[in-house]
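Excluded from the complex is one protein chain; the other protein chains are retained at their positions.
So, subunit A:
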Amino acid sequence: MTNSAATSLPAGDAGEAARTAPAQRGGRVTFDDVGRTFETPDGQVCALREVGFTVEPGEIFGIIGRSGAGKSTLIRTVNGLERPTSGKVLVEDARGGVFDVGSLTVNELTLLRRDIGMIFQHFNLLSSKTVERNVGLPLRLAGASRADEARRVTELLALVGLSDKRGRYPRELSGGQKQRVGIARALARDPGILLCDEATSALDPETTLSILALLKDINRRLGLTIILITHEMEAIRQISDRVAVIEKGRIVEIGPVWKVFGDPQQPATRALLTPHANELPDDLAGRIAPLPSSDSAPVFDIIYTGAETGEPNLGAVFDVLGHDARLLHGTLDRIQGHAQGRLLVAAPAVPAHEATHVLALLKKLPPRAEIIGYVSGSL
């Protein structure tokens, strides 16, 4: 529905009418050895170095990193709000046109930006304009008529579920509603790419989920490419297809979300994951000793990274550990259809001197496993 509307708009950009199926709408973004340094009074600061990867059309691509890691700079190179000091950012639209963002003239950049929507952490809505006028702003800037603007705004507000807020001012809206206005505004000119700059970081957890669901829905229905940067695991976990971890301006890890989250290779990734990793509960941690004693049982830390075929096989685990094995602690989660988690199991039937042998058997299952210590006392 949004597509037919786009074609009825005045051809502010010549190829607008050429778009047909939503499925082919998303743009492709290629970062080719991108670097960005800033001159500061304290010398050069390197915000990005040797960043190279491609975001495919229709994909939801997450970029996660701590604050100051360079993710804001990175996402801003896509629409030219930041220019790389080395390397190239190539944006390919659905019609096959390729733009080298860093080398565009002001006018070309304006045209490119009309095909790239952006939403922000603090929404950045005009406080002096109603919802309707905010959403219609990109259309007015491109010279759409009042009638076209009104029609498109009606569709967009329906899409984000805010049809009843048309005449309200941003201050009358909740944070989630403001971000919905931001999303409607970003989609006004039917872009092929949507950039999300910490779009849910200012929202409460529940609203975050609803905004993420809306983004996912938009991605499915309109087929546009979404690039989101965040420091929140949740935003990536919920909707992203692939994720890149950025640390000190470098991409340190990249891949499908389940893979990067289930089996993080880099300290930076693990640090970001830590709040979600299951720490040992205090009472349990206090009972686990590094060395065996006469009445202690080895504790096996069994990790499911999501790379295993099939679901975790508990029977096989207990065959190895013995049937009086006790589950001390554990979590299991599904990301993109992959079961991931960690089980802490004490095995009183395994004598201390056989523990390493049993561990080797366990590893053939093939969960990843460690012996993290020995627990004594009654189980």
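Just so we're on the same page, a residue touches a chain if its C-beta (ideal position, glycine included) is under 8 Å from a C-beta of that chain, and two chains touch if they have at least 3 such contacts; residues count from 1.
The criterion applied here is as follows: contacts and distances are computed from a predicted model.
Candidate names were "NADH-quinone oxidoreductase subunit L", "peptidoglycan glycosyltransferase", "D-methionine transport system permease protein" or "Twin-arginine translocation signal domain-containing protein", and the UniProt protein name of the unshown chain is "D-methionine transport system permease protein".
Taking the complete complex into account, A:126 is the one of A:45, A:98, A:126 or A:327 that touches the chain left out.
Across A:118, A:156, A:199 or A:335, the single residue that touches the chain missing here is A:118.
Summary of contacts with the chain left out: across A:140, A:231 or A:326, the touching residue is A:140.
In the full complex, subunit A touches the omitted chain through residues 79, 81, 106, 109-114, 116-118, 120, 122, 124-129, 137-138, 140-142, 169-171, 185-186, 188-189, 195.
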